[in-house]
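All protein chains but one are shown in place.
So, chain A:
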Amino acid sequence: MTNNLKAVLRGLKKKKLYTIINILGLSISLATSILIILWVQDERSFDRFHSDYTQLYKVNSHLSPEQNGPIWGSSPGPIANYAQNSPHVNQATRISQDHHVTFVNDELKRSVTALGVCYVDSNFFSIFNFPLIEGSLSNFQTNYTNAFITESTAEKLFDNRSIIGKTFRYSEDLFTVAGILKDVPQNSSIQFDVLIPLGYHAQRFTKWGGNGKWKTIDEDLGNYAFQTYIKAKPHSDPLTISESITAAYTKARDGENSSVFVLDPLETLHLIAADGNKSALRMVQIFGVIAILLLVIGAVNYVNLSTARALDRAKEVGIRKLIGASRARLFLQFVIETLVIFLISLIIALAIIFLLQSGYNQIAQKSMSYSLHNISPWIYVGLAIFGTLCLSSIYPAIQLSAFKPIESLKGKSLNHLSSNIMRKVLVVFQFTISVTLIVSTLIIKNQLAFIQQIDLGYDKEHVLTVNLPGEAYKHIEAIRSELKNNSAIQNVSLSGVYNLTDYGHSTGDIEWPGKSKNNPLVVSQATIDKEFIPLMGIELLEGTNFTGLPADSSNYIINETLAKQMGLTPPYVGSTMSFHDIPGQIVGVVKDFHFKSVREQIGPMVFWTRWGAGTLYVKTTATQTRQAIKALETIYNRYPSDAPFSYTFVDAQFDNLYKSEQRTGLLFNIFSGIAIFISSLGLFALATHEGQTRIKEIGIRKVLGASVFGIVELLGKNFIMLVSIAILIAYPIAFYLMKQWLDNFAYKIELSIWTFVVGSVIAVVIAILTISYQAIRAATANPVESLRNE
């Protein structure tokens, strides 16, 4: 054993190039794979920290599923009560959420802007596991102005830790801290900083007059304002529950209902969208496969190099056999060698992981940390070692046991043919993966560029949005004219659209002459003023803009898609329609513009003026942006506000929309870079080996007059042939994968043959560069040396 180990270590030291290439390739592939596995693991871990997660479901609302109506993740208040009545349901609970909120500690004059407040039913904690650090669950719902706050929010809002019973202000009310919760894990779909009893929200709803005839949240069948979660009894069928909920809702609406309520399992909520879109799940699966492939690429290098070296080592093995080494002992030696290399690589890989962890978390936007106790990466690593052992040790071991020792001593080596074929297959395999990744990276890059350049139908450059303090809106006209007089500001508008790139406030409350009774049309709606359309550069195709006069209140501007979906014929202007029960007429039609991600088709949209609008849109120029921001801040600070001044740019909102695609693009860049790097390392080593084993042949050819180029060509052409085969195999794979990915976009690039050609050229150039160095070295060596050695 020690004898074996010594020989292995000395052998590795002697063959430095092979050892470095093997260890480098393996460490990088192990490190990258483990990092990807961590990401995959994190993505798959969402919401699984709840003890009964397999029994938990969220209720989604499918509006008119027969007519492909929209699917919402929210549902009306009474749905939870209907669910509770089902014999298959253990518990049902509701959550209502306020986003981007500001909490104020008046005593310390401190405010904290946070992600959100959740108003929760009293059984919230009997369904979900959000651990309480301090305080008691039983007191929580006794007073509607009690609040549970998370540890980190508590730290920001208060000075010391004993804060139970202290108060903070949110909106108009004072809330008492009744408990401190552990921070919500990042892998939770339900995110909040503060929990408040749902009773508070219910009271406020009733106080504000309810929704038409419905005065309490338990009656309100119209607002889809709640996230409803259900804990089903074990082994119950979600379909039965969903049918009973839908039936109860239809009954409550006197039979007039086209909505279907569907249970969506909590454990897949994060990866499968409410509408069944599995693009997130696909991405996780693709990355899982990439993790395995990168591991395989690294292992393939090892297998290739060790089988190539088996030829060099035939003599050593021959001697050992001759002296009496048994097959088992020889096999053990190969196994030890593999284990030693893997162990060294693993240690380096772990060091790489710890070094890169924080940067990786930034790219992936997660807070993952690698612990040696984390089992699943070890499973993959174990499988990789086992697989590599099988291929790299068993294969030569079988060969070695079959050959006659005397032949290896005579210089006859192992069965060249079969090991050569295996190495060729493995090189083709490595480059197939690399080329697939390179081509995919190019396609993702092109699609991202396409999104950036797509004509959105509006001008997103140099437009700022700001939400002013409540008090400021009383003086909005004065503010507007003050801003307009500022030379840095070109135009000012007030709109209900808080984010033009992700605007989906929708309603079905639209009527027009000739609309059929079953038409489920749901339209996006935006309240704007007369400046909005010119400020955003939205094109009016027909008719006129709003005028700013009272007559605007019964005028509507619609987009082309809505005009078509309403079945109107040009000229559209002058047609009548009723919106939120106010009859009026269409005064203008705007050209379709992207008010949502280009993943989605442009939907129908109504512009109108009646409801109040709270977001200020300010158009400035590239050079005067700073000045414009300063002017806005001055105005903002004139009025009392809990939240500090903040603003966003529309083009930044736009970029935000494609963050996940950009992240995917970046990760693909990195992974394909790593894949091609490791594959090239392998190719480099094989080329070196080829040069060494054919050294005599090269010497003889040179003596007989072969040119350096001729020799380089001789050595290189086989490898280039392998890479070419890999390219041919990679084409259909990349085509299929990228077509799947592009299908997530309603607006996308065409897959062009040129992308494939460019990807192939990159791979071939890298391969040629890799091989050339060694081939030229072999070709320029003095033939006298090589022949003398023989």
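Basically, a residue touches a chain if its C-beta (ideal position, glycine included) is under 8 Å from a C-beta of that chain, and two chains touch if they have at least 3 such contacts; residues count from 1.
We take it that contacts and distances are computed from a predicted model.
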{"item": "The complex's invisible chain, by UniProt name, from \"Response regulator NasT\", \"Metal-sulfur cluster biosynthetic enzyme\", \"NADH-quinone oxidoreductase subunit M\" or \"ABC transporter ATP-binding protein\"", "value": "\"ABC transporter ATP-binding protein\""}
{"item": "Chain not shown: contacting residue from A:S126, A:S171, A:N277 or A:S326", "value": "A:S326"}
{"item": "Hidden partner chain, touching residue among A:A7, A:A247, A:A643 or A:L742", "value": "A:A7"}
{"item": "Where the unshown chain meets chain A, residue by residue", "value": "3, 6-7, 10-11, 14, 315-316, 318-326, 329, 404-406, 409"}
